[in-house]
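Excluded from the complex is one protein chain; the other protein chains are retained at their positions.
Order as written gives the chain letters A and B; numbering starts at 1 within each chain.
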Amino acid sequence: MENNTRIGVFFCNCNGKITEKVDYEEITSEIKKLPQVEYVRDSQNLCAHLEGELICKEISKNQLNRIVVIGCAGSREEGFFREVLVKAGLNPHLLSMVNLLGECCAVHEKNPQVKVKSIELARMGVARAALLEEVKHGDVPVNRTVLVIGGGLAGMETALENAARGFKVILAEKEDKLGGRLARVNSIIGVDRKPAELLDEKVKAVTSNPAIEVRTNTRLGDLDGNIGGFTAWLVKDGTETPVEVGAIVVATGVQTIFCPVKYGLSIADNVIGQMKLERLLADGKDFNRKNISMIIGKGTEAFNLPFVIAVKNALLLRQKFNATVNLFYTNIKVGGDNWEKMYTDARAAGVNFFKFEDNIEIAANNGEIIINYEDPFLGNKVPGTYKITSDYIVLPEELVPSEGTEELAGVLRLELGPASFLSIDNAHILPEMTSRDGIYLAGSCQMPGFVNEIEISAKAVAEEIFRKLYDEKVSVEMTQPYVDATKCVVCLTCYRCCPHGAITIEHGEQYENLYKSAAVMNPLACRKCGICAAECPGKAIQLPDYTDSQILAQLEAMEVQP
Amino acid sequence: MIIAERKPIDEILGFLSQHQKVLVLGCGGCVTVCLAGGEKETGILSSELAMARSKEGRPLEVAQKTIERQCDFEYLEGIRHMVKDVDAILSLACGIGIQTCAEAFPDKFVWPGVNTKFLGVNLNVGEWAERCQACGQCVLDKTGGICPVARCSKSIFNGPCGGSQNGKCEVDPDTDCAWALIHDRLARLGQVESLREILPVKDWSYSRDGGPRKLVREDLELESGK
Partner (left out) sequence: MSTNQNFQPKIVVFACENSGWLAAEHAAELCLSYPEKVEMIKLPCSGKIDVLFFMKALEKADGTAVLACQKENCKFLKGNVRAEQRVSQTGKILKEIGIEEERVGIFYLAANMGHKFTEIVQGFYDKIRELGPNPGKVIK
């Protein structure tokens, strides 16, 4: 603690709401006895504009350097008083707010205990104030190259969006050419274009963009660093080359697995998956007046995609080929833009929807598909098994993350979420964000998604990257925890516990300990939760505004009664 | 690294029962890394002791300090003034630190606050496993970098024994059979044939069987001694 700490206490009546329950004089007479308190003043309404100017003047006049506001502690008021401090030439973090209104006056009736509590709260606030520390801004140099992993539609779109915002982009694709899975599809829901055309256009845009470097047959092997300063090791033909990038976007998508065994069938020409059907349609196969059955159910219900694709293809077969289409479903999930309409259109167009629960048996005999099933609706009136004969049976595929997703998650230090797709950060934040700043998800790698959502997702990712890496040097308030190197034993506990991968172990002469090393929290990647500070066995880590001494001082200021 | 675990509180309270003022002394070395006796644990234990004694109605005054390492006399020298004021020291260092501390302060009670468990590795936050027994004559060159002395329950030199089941040890099904690990690793390196060599009986005189060990390197020693 500095010897010249001069605390100023400003007491707000909140237009009488506070003094209705507690006595100003009683509190201030106690506060004045505390060491370092140089100035105490009260006001009817401290957050009024003119009061701000007055506080400013009083701070300068009395050379105050720690400010305690006793009144309320809402975030709006906190912002107001921080601004006042800045105007008075003080660091905005030298402010301690005591929520006398919220913790005391609004919730208790006037009684002797309220008096005791109000004094104690004030003492706690003053004790904390004495130990407050300045938090400075710092300029962090950042790399403005973006690595996009996966050269499918989502990857290409993200590369283009980032390039449009002035970033250099490295687009790494593990196959030998761009395009991903879209090349295998016949039509796209909600997009009135042929997939092949759309792909051609995107590939041309990407390859002709001078800001985008495409690397095929390339995957990410290893990763060091943090947002603004990643070193990514790209593997091509067994050799690893490092590239320096500032942000990483994962767009590795989804893969489908065709598993007819689940339905008691084996692979045959007339037993196909939805992807195979797409392929056949794109190749121009004729389904004229055929009888086609489709199934949705048995474990594919986790996502919307299989439902929407089945309804889309059912409608297409019905309209284009005048085929008889039977859609067997356990559930229909078509919540989304225009999907409900597509579903009613399919019904109106004469697609047969058959509900089943568990009991369905499918057999393939001499090129004929025989389906026996029990209908839970009709079953009440006409019990028994129903039999449908078809030319084709179309089954839904399993939707799983693309190959290598788990390894990639390990390299990126991300967790896997539901169904082993890459996990997004929690719902408080953008769905493109991961638990690590600087690493983003676009397209289906987090959950099987739709083409018409990709553009939005790519834009959101690019905007987020731009927001963080807006220039070669970005200014950040250094509110991340700081490490006392003399106490840091580089035990890695914080590194292992950080949920955001924001901690690295740095080496250098400036770290004054046996190891000449210390844990360092990256100011751009850290989200200031303080988990590391609580884990540190050497008490080397302190989170600004919530240091151990500030918290313990509040406890210390409490009265103990036997 | 040395792995230690805090002693049961009853034991510690027993040691301190005769004292009114103690210094809880943490160590910034191995015991900080293994979360047993760093500054944080020192703080928690100090608070716990104060509360326990308060509850008994015999208040205990607790001072606390964590120094760089308790296994070096110079660091202990730095707290001489603090030690003067207390009846006893409760050391949270490993057995080495506790002894060095006792040697540095011959007139003070120095009590052990931790049990020193083994030389091991940190597998995960809160999980440690033994890796070395300081036997004095390393054989890791012959065993694919996996120690049969420390990691085989029987410390046998030509394993595995008949108790190796699916890569696990018969003594504890959660323990990997060291010899299975040795075989797998040598196979991976294309060296499995080297296991045909019978390792000779180990000379345990380099280990504890030769009495307390001491290492002197005259080429490094200062003339003036310690």
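Observations on the structure shown:
The definition used in the following text is that a residue touches a chain if its C-beta (ideal position, glycine included) is under 8 Å from a C-beta of that chain, and two chains touch if they have at least 3 such contacts.
Owing to the predicted nature of the structure, the values given are computational and were not obtained by experimental measurement.
One chain is not depicted; across the entire complex it touches A, B. Of the listed positions A:G16, A:G102 or A:P431, the one in contact with the omitted chain in the full complex is A:G102.
The omitted chain makes contact with just one of the residues B:H19, B:K40 or B:R69: B:K40.
Summary of contacts with the chain left out: across A:V140, A:A349 or A:C497, the touching residue is A:C497.
By the touch criterion stated above, the residues of subunit A touching the omitted chain are 74, 99, 101-104, 106-109, 111, 113-114, 116-117, 120-121, 124, 425-428, 435, 497, 499-500, 527-531, 533-535, 543, 545-546, 548, 551-552, 554-556, 558-562. Seen across the whole complex, the unshown chain contacts subunit B at 8-10, 13, 40, 43-44, 47-48, 50-52, 54-55, 59.
By our rule, only the chains that are shown with their structure count from here on.
Computed from the mean C-alpha positions, the centre of subunit A lies at a distance of 42 Å from the centre of subunit B. Those residues of subunit A lying in contact with subunit B across their complex are 487, 489, 491-493, 496-497, 514, 535-539.
Partner subunit A is touched in their complex by these residues of subunit B: 28-29, 32-33, 35, 38-41, 43, 66, 68, 122, 124-125.
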